[in-house]
Every structure is written in C-alpha cells, then in structure tokens.
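This is the structure I have questions about; it appears just below.
As you look at this complex, bear in mind that one protein chain is not there, while each of the others sits in place.
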Amino acid sequence: MGSLNLDMGLRDILSEKKPAILKRWFDAIVDTYPANTAEFLKSQQDRFANPVGHAISQGIEEIFDELMAGVDPERVSPFLDNILRVRAVQDFKPAEAVSFIFLLKKAIREEMKNLNGQTLGELPELESGIDELALCAFNVYMKCREDLYTVKANELRNMTSRLLERANIIRPTGGLEPETKEAVIKVKRKEVTE
Amino acid sequence: MRALVPLIAVIALVLLVFAGVQTANMQFLFGVVIPYAAIAIFIAGFVLRVLKWGSAPVPFRIPTTCGQQKSLPWIKQNKVENPSGTLGVIVRMALEVLVFRSLFRNLKSESRDGGQKVTYGSEKLLWLAGLAFHWSFLIIFVRHFRFFMQDVPSVLKMVEGMDSFLQMGVPLFYMTDAVLLGAVTYLLFRRFYLPQIKYISLAADYFPLFLILGIGISGVLMRYIYKVHIVGVKQLAMGLVTLNPAIPEGGIGVVFYIHLFLICALLAYFPFSKLMHMGGVFLSPTRNLSNNSREKRHINPWNYPVHVHTYEEYENDFRDKMKAAGIPVEKE
Partner (left out) sequence: MAAKLPKPDELAAGIDFRPPKTGWMDTPVELKEGMFCWGAKEKNLKAVSFPNARDWSPKEKDWKLPENWQRIVLEGMADRLQKYRSFKLFMDICVRCGACADKCHFFIGSGDPKNMPVLRAELMRSIYRREFTKAGRIMGSIAGARELTLDVLKEWWYYFYQCTECRRCSVFCPYGIDTAEITMMGRELTNLLGLNIDWIAGPVANCYMKGNHLGLEPHTITSSVEFFLDDIETLTGIRIKPTFNRKGAEILFVTPSGDLFADPGTYTAMGYLMLFHELGLDYTWSTYASEGGNFGFFTSNEMAKRLNSKIYAEAKRLGVKWIIGGECGHMWRVLTQYMDTWNGPADFLEVPKSPITGTVFDNSKSTKMVHIAEFTADIIKHGKLKLDPARNDHLVVTYHDSCNTSRGMGLLEEPRHIIKSVCNNFHEMPDNTIREYTFCCGSGTGLNASENTELRMKGGYPRANAVKYVRDKHGVNMLANICAIDRATLTASMDYWVPGVKVTGVHELVGNALVMKGEKERTTDMRAEPLPGKEGNE
C-alpha cells in the first residue's frame, strides 16, 4: 500500500478543495437520515448535544487525511470506528452502514466536475484507495457488532456472577475454603471465564 | 398542504368581511354583533377550559427539579429552580411566564470541543422571537386601551411614548408594530423552512400565525397607509364598552373592519386551540408545585386502597426457609 501515488496537481487540488469535498460528503451521509433528523445533525454544533453529527464530521476529516496519506488499516481503523460504532447500532443493514465510504467518491466527483481530463484520469487511483477504505470499514463494522454481542454476554455474566460463584465454590456450611478465595479474586478480575 | 388550508381560511375570512362591509353594508353585524359574540365565546370558553383543567386533580407532586434540593444546612439550595416554598414557586413561575426561562435554557452558550468557541443554534432565535412576539403583542394590546377610555391615563401615554421614542414619521412609528410582524414572520418561517419544525407542524400551528399576521398587517395598513376615521373608531369602541353600541356616522373604512373581524376570529378560536397555553402554563404541575413532598404529605383525592401481598402471606410462603436461615419470624 503505502502513500497514495498521485500527481502533485491532483493532490494540490484535493487539498485545496478539501473543505468543499468534506461538506458534500457530510451532507450526503446525513441525508441517509430522515430530513428533519438530517437538519438536526447538520445544524446543532455542540458536540455533546449532537454526538452523532460530531462523530461524523470529525471522523470523515480524519479518514480523508488518511486517504491522502495512503490507506493504512491500522491507522485508519480508529477513525472509521468513531463513525461505524454509531451506525452499527442504528437501523442500518451492514451494506448501508459501510456505504458512507462510497459517498466520498460521489463527493469528489461532484466537486471535480469541471476539471480537465488529465487530472480526472488519476481519479481511479484515488478511488481504489476509497475501495480499500471500504474494506477496512467492513472489518471495523464487524468488530463493532462483535463488541455488541460481547457486551450482551458480559452483561449476562455480571448479572449472574454471584450465582455462579455460589454454585461453584460455596460450601454447604457457609464460608470459603482458603483456595477458593483465590478463585473468587480471579473471577472478580475477570481472569477466568465460566 | 398543512399550511395551505389555514392560509385559505384566513384569506376567506378577509374576503368575507370585505364583501360584507363593502357591498352588503353589514357594518352592524361586523362592528357590533360579531365582536360581542366573539368576546362572549372567548370569556366563556376560556373560563370553561380552565375550569375543566382545574376539575382534574393533581394527584402527585411532580415538579421537574432543575437545581439543588433543600437538604443539609451547609448545602446551598437553589430556591428558584427547586423551590421548597411558595415564594420560590412564585419566582419560578414569574421567570417562566415573563422571560420564558425554560426556553432560554436552549440559549445556554455551549463550547465546542471544550474550547472557547461559543456556538448558537436556531434555538436562541426561537427564544428571542417568542419573547419579542409575546411582549410586543402585549404592549400593542395595552396601547389599544386608549380606544376604550374617555381619558387616556398617563401610564398608557408613557407606554406609547416609549414605544415611539424613535420619533419617526407621522403618525409616530411604533416599534412594537415592526417587532410583532418580524417575530410572527420568523415563527412562520421556522415552520416552513426548518425541516425539524416543519415535520411536527400541524394546520393548527399555521392558522393562528396567519391570523395574527393578518391582524398585524391590517393594523399597520390602517395606521400608516389607508387612514381610517379614527374618531369613528373611538366612538364605536366606546359604544361597545359602555354597552351602548352604535355604528358611527360617516363610516370608518373597510380595513378597520377586516382588522376587527380577524381579532374576533382569533378571540373565538382561542379557547379551542393551543393558544390556551396562555392559561395552561399557570397550571402546569411540573412548574407550579414546590418540591416539598418529603416534608409535607401531598394528598391525592382519589387515592384508593389496593391489594397488597402482606407480610403474613410472605411469612407463610417462606417460614421454613426463614427459620433455617436464622431470620426471626412472627409465628414459630
């Protein structure tokens, strides 16, 4: 992989047009929500009152910068995670959840409509970078869903942890054998799984 | 669509009065009968509605507490946002009614990224427009008292003087006229253009706005452009309040009748609409109650006995297990 092999011309254009591209990308993403929600996501600037909008606007900028630097899955995944962790619990099907990456292609095309053919010729290179991003995004999405199931499982374990302890190690007369105290400590530190 | 029906309704009202006064000479109907009817509907409807609300009890003390409770002596209570006595409630309600305290919370400047950049959303405009609208409406309403009084009291003249202190134009330009129209226009604009607000708006939200806009425009036209016979207006108004109504000789001007009729429509519509929030806000149990239900028992008039699972039943279910676990029991 490594750094994206783009002609300086295109690179300059992209960094010059970055704010415009990001705005188009952002708008395209929030338009996947109902119109009134989209308006809220766009207009509420406070990051605590509007965490979803904030996660998207901050996340796409970081992702865009990573794309320019060449897609490195390790580095870009946390940025993808910020957005996908939200979409993984919202009402999106997997394809819908990761599709926001492809909206970047659209945003770039629209912003570059009026350029000459030579610069446009390099777009496929850029777009294969975006395809790589999409693959990373899918991995991240799956990780989020796995986390969700782990959360469910852990919660169940927390709820019943005392029952399990009792079932396993409590003596009929009450009190603990010395060695079981060690076991309790381990259970509490989550070092053992049932 | 949800805005169209109300718009057509208001236009129809205007055409109706225009036709009635201009072509059918029904001045008495529009100048005397309808105003009396409208006022009667307004008063009766308003009172009935409030009585209806009042007839439903407040079974529980449910203030929304927005500050520190009365607690240990060294912890400072927020006596307004979490009142434990009547005075606190009065101040809380006054802030709510006079300066829209709760709506103002939206304005609380919030920092972005934890830094110093303060951002304002459309909510600030909502608070401002709401306040501008209600206050200018009130001032204009008070100004109109000069039509109903033989001698204009000095307080009223002071209000007029302040309202027109810009000293522009003849007749003097009242700021509240512009503020009211501006605020209503903004409130309408929100419902048309902010998707979030548009989505929740009903016909019943557009209708009063169109109506008030119509009242405002007709009033402004009358004062500044199509002059009406002002002495005639006062005659009619005095006649109405002294219960000795008469249509003044020489006519007043159709704009006046449009203005008056739209006001009548608003009055008659008022008790059946959301505009009753004017009365309702005073009755809101999350705001007008003190948070003292731990200190003084609040009575629910319809509190009734319920089936419970008594201790006796419980012990019967578990007596052996309780005894085995060394828990004391009532019956051995």
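Note that the chains are named A and B in the order they appear, and that numbering of residues resets to 1 at the start of each chain.
Everything that follows uses one rule, which is that contacts are C-beta pairs under 8 Å (C-beta built on N, C-alpha and C of every residue); 3 or more make two chains touch, one makes a residue touch a chain.
All values reported here derive from a predicted model rather than from experimental measurement.
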Touch with the omitted chain, as defined above, among B:Lys157, B:Lys227 or B:Lys296: B:Lys296
Option from B:Ser136, B:Ser201 or B:Gln235 whose C-beta touches the chain left out: B:Ser201
From A:Ser15, A:Ser128 or A:Asn154, residue that would touch the chain that is not displayed: A:Asn154
For chain B, the residues touching the chain missing from this view: 2, 5, 49, 52-62, 64-72, 74-76, 78, 81-82, 84, 96, 100, 102-103, 105-106, 108, 110-111, 114, 123, 126, 130, 190, 194, 196-197, 199-205, 272, 274, 276-277, 280-281, 283-287, 291-300, 302-303, 306-311, 314-315, 317-318, 321-322, 324-328
Footprint left on chain A by the chain that the document does not show: 31-37, 40-41, 44, 46-52, 54-55, 85-86, 89-92, 95-96, 99, 102-103, 105-106, 109-110, 117, 120-121, 123-124, 147-148, 150-152, 154-156, 158-163, 165-166, 170, 174-176, 181, 184-185, 188-189
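As a working rule, only the chains that are shown with their structure count from here on.
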Chain A-chain B separation of Cα centroids, rounded to whole Å: 46
Residue numbers on chain B that touch chain A, as the complex places them: 110, 112-113, 119, 121-122, 194-196, 198-200
Of all residues in chain A, those that touch chain B in their complex: 34-40, 43-49
